[in-house]
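Below is one structure; the comments refer to it alone.
Every protein chain of the complex appears in place save one, which is left out.
Naming follows writing order (A and B), and every chain is counted from residue 1.
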Amino acid sequence: MAGAERRQRPPGALARLLAHPSFRWGLLLFGVVALCGLLAAWLAPYDPLRNNFRTRFQPPSELFWFGTDRFGRDILSRTLFGIQVSLRIGLGVALLTAVIGGAIGAVAGFWARADGPIMRVMDALMAFPAVLLAIALAAALGPSELNVIVALSIAYVPRTARVMRAGVLVVREFPFVEGARAIGASPARVLLRHVLPNAMAPLVVQQTYVFALAVLAEAVLSFLGVGPPPPTPTLGGVIADGRDFIQEAPWISITPGVVIALVVLGLNLMGDGLRDALDPRLRTAIR
Amino acid sequence: MWRYAAGRLLTALPVLLIVSLLSFGIVWIVPGDVAAEMAGPTATADEVERLRERLGLTKPWQEQIVGWYSALAQGDLGESILLRQGVGAAIVERLPVTLSLTFTALAIALVIGTALGVLAAVRAGQAADRAAMGTALIGFSLPDFWLGLVFVYLFAVVLGWLPTGGYVPFTEDPLGWAQAMILPAGTLALSQMGLFARMTRASMLEVLRQDYVRTARAKGMPGWIVVGKHALRNALIPVVTVAGIACGVLLGGAVVIESVFSLPGVGRLIVGAIQRRDYPVIQGGLLMTATIFVLVNLAVDLLYAALDPRIRHGRR
Partner (left out) sequence: MTLLSVQDLAVSFGPTRVLEDVSFDIAEGEVLGVVGESGSGKSMTALAIMGLLPTHGRATGRILFGGDDLLTLPEHAMQRLRGDSVAMIFQEPMSSLNPVFTIGDQISEVLRRHRGMSRRAAHAEAISLLKLVEIAAAERRVDEYPHQLSGGMRQRAMIAIALACRPKLLIADEPTTALDATVQAGILDLLRGLRQELGMAVLLITHDLGVVSDICERVVVMYAGRIAETGAAETIFAQPAHPYTRALLAAIPRLEGPVGDLPAIPGVVPAPFDFPAGCRFAPRCAFAMPACEAAPPPLRALPTGTQAACIRAEDVA
């Protein structure tokens, strides 16, 4: 019996994570694209911003692997630098919503009196389609990378808050929390020391998905011209550049779209792996 | 049932109140002078001042809010400076396009998504399961506006089967409407189809373990009735609640899809307004979209009650 028990003991979270095929594939996809973005300055064959009217609308060739746009700019170089922007914004949104949404959700879940009003405001924010709200906010705030992060964070914060709240509501009822309360720990201490660390797993999973959503939404914003201002190369922006020339020069739009898809697919796969590894309860519930 | 409906309506009211306040408040976060921005760089100081007057921006903010709500109470969403048209009229004119796009996409997503989910659940762990879930994952990982462009290139430019864009009202030409709708709605449906497929699979796996499914089999029901009637009716309950949320995502997605396919809907109106800083249209568009979302979710909750008799008869 003892032998069987030892064999069946679940391995640690990290080991389970790395053994999970979804996570490994996701990490590989995301990692390769992210690395290309990080090394853009070394990898890019051309200056992503320099116009060259002699090389306008070049189809993919040995000189320009993914062709050029109407200003003769190299699509590969613009895409590589665009990855940087997408990842900065995606990560920024994931972190900002984690902090703000996490705090809002923790307060709502922990103090019953604050719950109703806070969640009504979150419901109201959720009533706006996230992408539409982000577009309007980004337009109102004015074009800049930081404003895009702020706008997307406002749009996606209710999701994070909801996940955090749900986690806190569950953990709040655990015996060790009762115990901490009983020995006279202050509410803030109970929340920070006992409840939050145990409600973190769903948040980590959720933020991976928020990262993916933010990368997609940033592309929409840039596509519609309310993303980071030109001449910053963005993936959505390059797609927009090619939009009017989809008949003559389809390569302009296709390359950056494939890159977005790879990043988002990688993040979603990682999210699935994290969900299975960190929260076995969710595995049966969601997958 | 009616008490349940009334109760849900009551909780929707504060949400609508905050929604309308937030829609109005979007002008407050504009850094700098809204009137100057709207009038453009060539306007004279006098023109900017007159615009400020027309927008009611000269009044203190309390009065602005009161003005916004008293106008709302009369169904007045303000006036678009650039379109020289009431915002309400401008939106209502374009609403059929957006609604037919959104709900066609919802229908496609629901039908294909639940079918994939059921298939995956029934064949759990087998190749069909992996294929269905792979499709779902790719579905919500692709940027839909980009996929729309690719589809336009493929089906309109290369193959020449479908128009590159534009809208044909259903009442004028149903076939033309369908041709104009299939690419945009199909593209828009993709991400939500993936989510529905995942939800349905999870919910179906849960339901297939239930005792009443075994009862149905013990009654001699053929497999497709056990799955398609006894299990699916129960498995759909959580999926339907998500359909309301999906509707909001689709309304948001419609904004960019309308731009890609040149559909004259509310989304393109809002995008145009954003590019021209036409704030009354942005405010009205936001409010209208969010209101539709709240109403759809209200309807979904009532549908939910219709699907689940336990809720219809009040909490157990």
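Rule of thumb we're sticking to: contacts are C-beta pairs under 8 Å (C-beta built on N, C-alpha and C of every residue); 3 or more make two chains touch, one makes a residue touch a chain.
As the structure is a computational prediction, the values presented were derived from the model and not from experiment.
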| item | value |
| --- | --- |
| Touching partners, among the displayed chains, of the absent chain | B |
| Per the touch definition above, residue among B:56, B:134 or B:222 touching the missing chain | B:222 |
| Those residues of chain B which, in the complete complex, touch the missing chain | 210-212, 214-223, 230, 233-234, 237, 307-310, 313, 316 |
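The criterion applied here is as follows: only the chains that are shown with their structure count from here on.
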| item | value |
| --- | --- |
| Mean-CA-position distance for chain B and chain A (Å) | 22 |
| Residue numbers on chain A that touch chain B, as the complex places them | 120-121, 123-133, 135-137, 139-142, 212, 216, 219-220, 223-226, 236, 239, 242-243, 246-247, 250, 253-254, 256-257, 260-261, 264-265, 268-269, 272, 285-287 |
| In the complex, chain B residues that touch chain A | 14-15, 18-19, 22, 26-27, 29-31, 137-138, 140-143, 145-147, 149-150, 152-153, 157, 198, 201-202, 245, 248-253, 255-256, 259-260, 267, 270-271, 274-275, 277, 282, 285-286, 289-291, 293-294 |
